[in-house]
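The other protein chains are all here in position, but one chain of the complex has been omitted.
Labels for the chains are A, B and C, by order of writing; each one numbers its residues from 1.
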Amino acid sequence: MNVWGNNIKLSIFGESHGKAVGVVIDGLPPGEAIDADEVAGEMLRRSPGRDRFSTARRESDSVEVLSGLLEGRTTGAPICGVIRNEDARSRDYDAKLRPGHADWTALLKFGGHADMRGGGHFSGRLTAPLAFAGSLAKQILRRRGVEVYARIAAIGGVEDEMEDREMRDRQGYRAVSLRDFPASPSAEEAMKRVVDAAKEAGDSVGGVVEAAAFGLPGGLGEPFFGSMESAVASLLFAVPAVKGVEFGDGFRLASMRGSEANDALYVEDGKIKARTNHNGGILGGITTGMPLLVRAAIKPTPSIARPQESVDSATMTETIVRVSGRHDPCIVPRAVPVIEACLALCALDGLL
Amino acid sequence: MNVWGNNIKLSIFGESHGKAVGVVIDGLPPGEAIDADEVAGEMLRRSPGRDRFSTARRESDSVEVLSGLLEGRTTGAPICGVIRNEDARSRDYDAKLRPGHADWTALLKFGGHADMRGGGHFSGRLTAPLAFAGSLAKQILRRRGVEVYARIAAIGGVEDEMEDREMRDRQGYRAVSLRDFPASPSAEEAMKRVVDAAKEAGDSVGGVVEAAAFGLPGGLGEPFFGSMESAVASLLFAVPAVKGVEFGDGFRLASMRGSEANDALYVEDGKIKARTNHNGGILGGITTGMPLLVRAAIKPTPSIARPQESVDSATMTETIVRVSGRHDPCIVPRAVPVIEACLALCALDGLL
Amino acid sequence: MNVWGNNIKLSIFGESHGKAVGVVIDGLPPGEAIDADEVAGEMLRRSPGRDRFSTARRESDSVEVLSGLLEGRTTGAPICGVIRNEDARSRDYDAKLRPGHADWTALLKFGGHADMRGGGHFSGRLTAPLAFAGSLAKQILRRRGVEVYARIAAIGGVEDEMEDREMRDRQGYRAVSLRDFPASPSAEEAMKRVVDAAKEAGDSVGGVVEAAAFGLPGGLGEPFFGSMESAVASLLFAVPAVKGVEFGDGFRLASMRGSEANDALYVEDGKIKARTNHNGGILGGITTGMPLLVRAAIKPTPSIARPQESVDSATMTETIVRVSGRHDPCIVPRAVPVIEACLALCALDGLL
Partner (left out) sequence: MNVWGNNIKLSIFGESHGKAVGVVIDGLPPGEAIDADEVAGEMLRRSPGRDRFSTARRESDSVEVLSGLLEGRTTGAPICGVIRNEDARSRDYDAKLRPGHADWTALLKFGGHADMRGGGHFSGRLTAPLAFAGSLAKQILRRRGVEVYARIAAIGGVEDEMEDREMRDRQGYRAVSLRDFPASPSAEEAMKRVVDAAKEAGDSVGGVVEAAAFGLPGGLGEPFFGSMESAVASLLFAVPAVKGVEFGDGFRLASMRGSEANDALYVEDGKIKARTNHNGGILGGITTGMPLLVRAAIKPTPSIARPQESVDSATMTETIVRVSGRHDPCIVPRAVPVIEACLALCALDGLL
């Protein structure tokens, strides 16, 4: 179902080569000032055509807000934001399935009725409305002392080993997150080399995006099925290309002993705190008040120029596919504001 | 919220040292024969006190079904299964917080009103009702040609590298899954040594559980927020101790190129198939018909005998905690039927 | 689906002649004292076998609470309450469909697999768990200044015309609601005569139950689909035998002019109030702070001794049915605490 959330409800719509993509956001508190310039800036972070790593498709990604805002403030009624598709080069549907893409499963599910031009409703373009919704969430959260930032943790095997100290520090995290290339300067060049090499080979490369929410109070989330980890993961796995989600040290915890993985507790300013954050700010599905840390594995863009074995679904015969057109050799940098938006939406949903 | 599912609804309840744990399962199709012996066998797989790795607490974990079954068949009405707590040694609440445990967050959320004896509602004991629900789901799925199995993929850094061939083969997977120690014989000894070493050191160790659903038709799941990955992850992250979830090659995809990660397509018996299964049977959130493969990172049991820095929540002073009592040095083997149950419930929810 | 609610989640289970009926209630605030004697008293109000109007089936309707309470207080975890069926005279399923009963539709839906002994999951006995949940809700609400009462507004065409003054007055309403026969003394005899006459004729009779919530703050409910009227009606129409729901003057508003139906506003103690309450405390789906007034039409019990034309579903032939056994000639008095419970649950769901 295209609806997500408990206190906030998101309803998303649109296709890559249709008229528009958009989202209805219900449940935002009334009276919240929304800075339209900041929203536009956020949309720019995700928008295509900005550098040599992203598709040549150019979209201004400006959002028309149809409802729910009055004189720059939320009214309490649902906000509908619409982003028109401008540079959608209409083309006929290609019956040759792109390996690793939803072409195959859209066919299984919708029996040929899906509008699969440019990936249709399964396109990464659907993350533009998410970025819009996340931008509203971040503004509302900031006023409540909560800040959410994301960064590139790895690209094509090149990891950005931020110091643990930085990871618990809002300023350090923000500095990296807001860079044009949102990774540590020390990692940037190696990452870019990996992408360039893939691009030259007509190939693509994946990576890991990490997001952190600072200032989130303890006690958010519900026991069992309502765990904060369930909520965040369910939204992140909606983002095309995400194939793994982990909190805190995640899969590395599987190799640790309890004495390493447990975060020792102490008292500071009359509050309980943890000396480390291996559990990523969540215990028993409930936030601890430590930074909420989550990492998402982004698979390499399936659309590549290299020839691939595939099937022509019209004739049900095997064929070779070479995906031409405008494609990102690496979507990881553009995924950063999207993962950030997801975490912000989850944080706000939990907070309200 | 303690309710999960779309077509099936699960509502879970209970505390570790209260009267009982249980679950209400709504939405199962009517007329399905349920083999009570098979259910009992499944409960035994998860139950404590069976070997040297699990807690000495002994529970028969027999399920009393209060509703929804008539003469061994589902009626279409909700099934309520209740598992009484027999060996719950009542003790007073200990204000010393166990690091890595929900003691801290239960306090933040419920302000001291939670029944935290033995972990209370946050205890791993709540997975017994999940195993019960999963057992029903597996019986109903099998009749529809779908089988779900899980295995230990890693314990304490020791990985069980099953051959890729085996991973796509129902028989091979079942053989490993149904072993007393559900890992390949070649990995068993090394894994047990790691657990023994941790136990001797008064410590615990984590691991990775993998589950696979064979025979699932293509086309299950919904676009965007209703992705099968979102559904599976949201249920898995409800299981205590799960800190990471990945599908197919998961985080390893982040280091791959598109040409490696994309599963080449071909035609067999008039159907489209994939030569490899890096994407774990899901593309665009929709099942492909290939085996659905998911892995869950299980953190080491936080309850360990070794001294740990912590806080006494009654006095808000720092203290040293040594968790005595009956605790598993490694819960990974007992988590196998639970992760399996979760995947079965998701598969059935998607199929109905 | 057998799950209801937004902030509270109710999950109900059980059959009339099975082992038990019960409910899981999730989302109650932690630390709320629950008076078990009061709960028992509420269960008695609804229980059968108390007077000449109700079925001779005798059930103590005592509730075993399996979870979520510790030393008489809510813990924040789900509460599961189980009510065993004691006087369920097991009998074989009768293929003769009772007109006006769910026998027919259970067959259509569950194809013969439903446990329809005594009405099964469709039985009015399922309202016992609702009364239990409502009893908890009423105790929690009272502590927040909200009281909910219900009364018999009509039986078999005999209406109880309480004065409008009384209807806005908590004390007057409570006095009537807590009577053994919860109607005005002036209406009691006429109502009882109608029931006796129906009983003598081997027939049954319906009525109207009205409930009022006093002290509810304004501003509860959500615009459009989340209207308080939608929430209350969706729960009331789950109660077997309810065929109509109206708020304030309800269907009588359809014959009024705007100048009569609009409630004139004034200021008292710095707050806006309404001089009349034709809209039943709700405008635009949101509570005004005036008493919330709702009425439910209860159809006559379908199980009657008089011969009726029907169908034998086993042979698909027409037949005559005479429903023998223990049946209420009028369930309206027993419906009073149930409708009250429903309104209390809605009020608490909106308030949290």
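Throughout what follows, contacts are C-beta pairs under 8 Å (C-beta built on N, C-alpha and C of every residue); 3 or more make two chains touch, one makes a residue touch a chain.
These numbers come from a predicted model, not from an experiment.
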Handout entry: Options A:D115, A:D169 or A:E260, residue touching the unrepresented chain
Key = A:D115
Handout entry: Listed residues A:G14, A:G226 or A:G248, member touching the removed chain
Key = A:G14
Practice task
May I ask you to list the residues on chain C that touch the chain which is not drawn?
Solution key: 1-4, 6, 10, 12, 97, 99-102, 104-106, 108-109, 121-122, 126, 154, 156-157, 198, 201, 203-208, 218-219, 221-227, 229-231, 233-235, 237-238, 240, 242-251, 253-267, 270, 272, 274-275, 278-280, 282-289, 297-304, 306, 308-311, 313, 316-318
Problem - Residues of chain A (touch criterion as defined above) contacting the omitted chain - result: 1-3, 9, 11-15, 18-22, 24, 26-27, 30-31, 64-68, 70, 73-80, 82, 109-115, 120-121
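Quick note on the criterion: only the chains that are shown with their structure count from here on.
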Practice task
Average the CA atoms of each chain to get its centre, and name the chain whose centre is farthest from that of chain C.
Solution key: A
Practice task
To the nearest 5 degrees, please report the angle of the rotation taking chain B's Cα atoms onto chain C.
Solution key: 180
Problem - Distance from chain B to chain A - Cα centre to Cα centre, in angstrom - result: 26
Handout entry: Between chain B and chain C, centroid-to-centroid distance (C-alpha), Å
Key = 39
Exercise for the section: Between chain A and chain C, tell me the centre distance in angstrom, where each centre is the average of that chain's C-alpha atoms. Expected result: 46
Completion exercise
chain C residues touching 2+ other chains are 76-77
